[in-house]
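One structure below.
Right after this comes chain A.
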Amino acid sequence: MTVEIRVQAVKPLRNTFGHIARRFGDKAASRYQEGTYDIQSEVNHHYKPLWDQERDLYDKRRTAVEMRDWYALKDPRQYYYGSWTIARAKQQDAVDRQMEFAEKRELLRSLPEAARKAIVFALVPLRHFEWGANTNMCMVSAYGWGTAVTQAASMATMDRLGMAQHISRLGLLVDGNLGDSLVQAKNYWTDHSDWQPLRREVENLMACRDWFEVILAQTLIADSLVYALFFNHFDSKFSAENGPGLSTVLDFLTRWHDESNKWVDAVVKPVVAESESNRAQLQAWADHWRTAFLSALSPIAQGIMGPIGRDTLAEINTKLGTRLVKLGLQDHGVAL
Partner candidate 1 sequence: MSHSTQPVFIALQANNDTMPIVEAILADNPLAIAHEYPAMVKIDAPGRLVVKRESVEERLGREFDLRELQVNLISLSGSLDETEDEFILQWNAA
Partner candidate 2 sequence: MSVNAIRPGYHGDMKDTVDKFHGNQLINIGWDKHLMYATPVCIPVPPQMPFGALLQQVLPTIYGQHPDFEKIDWSVAIWSLGGEPFTPALDKSIADNGITHKASMRLRTPGLDGLAGVGF
């Protein structure tokens, strides 16, 4: 059966769905818009959750902040599943080539023992930090309100698993696929005194049940500090001593983080701007978690950076303060 030419002339009766037209007008809508806005169920819920009988299945009261429209938290990347997964597949393709190259040339394996040990001590334990981040993003995607933010959190959940696995691969590049670096790194994570404060705060955050507090503490506070310290400052120091081999395989992480930051800013900014009470709440959370993670990172910063650890952290903290101000919060300059 073929369509005759004349049906090409049939004008559509409407250009998009009713709920999209009410937001943006009846004009052609993007796949991001149609796949995102208003698709979470909002009313007429059946049954009280056995796991949270005081609230509804979807319930705006699972965070202390309030928004007239949670769909104001638009993802600037405009990721829906298809565009996200295709973007990641493309990036992964490039990463695969980097990793193959690194494996073939033994970029990490041929480093001096002290350098290999430094990678296992300083970076490989972060696979567990990423797993904590995965847990936290999954909490947001489970209990958040509005697909704009929850779908991005769901993608972040998977991204963090991807990052945890990528970091695991760094260990395998170091140990020739035996996996003993992963065992060693897990011991550092669970037992080494330099790492324990960070693990403590990761566990504390995993216990937090306000989903917006979690997104703020994880992505804006913890990630900013951790990514800058390990994948920026430590990498620079390491490269200066051992050449750029490590930087090549950290590229994925830093690029991912840059991309993610655009989303994080777009999530935080409208919530701060919504009301004075939101702003005050976010300020309190930011101050609390900034203090907690900064002090938690202090021993490991000195452990991996040596004497400049303290200054490095101070520099990172200053940048975080600047970012908070850009988002409409205040920089309460936490003392180290």
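With respect to how the candidates were assembled, all candidates are chains of the complex that A comes from, given by their letters.
To be clear about the criterion, contacts are C-beta pairs under 8 Å (C-beta built on N, C-alpha and C of every residue); 3 or more make two chains touch, one makes a residue touch a chain; residues count from 1.
From a predicted model like this one, the values you see are computed outputs, not experimental measurements.
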Touching chain A in this complex, from the list 1 or 2, is candidate 2
Listed in rising order, chain A residues that touch candidate 2 in their complex are 47-48, 50-53
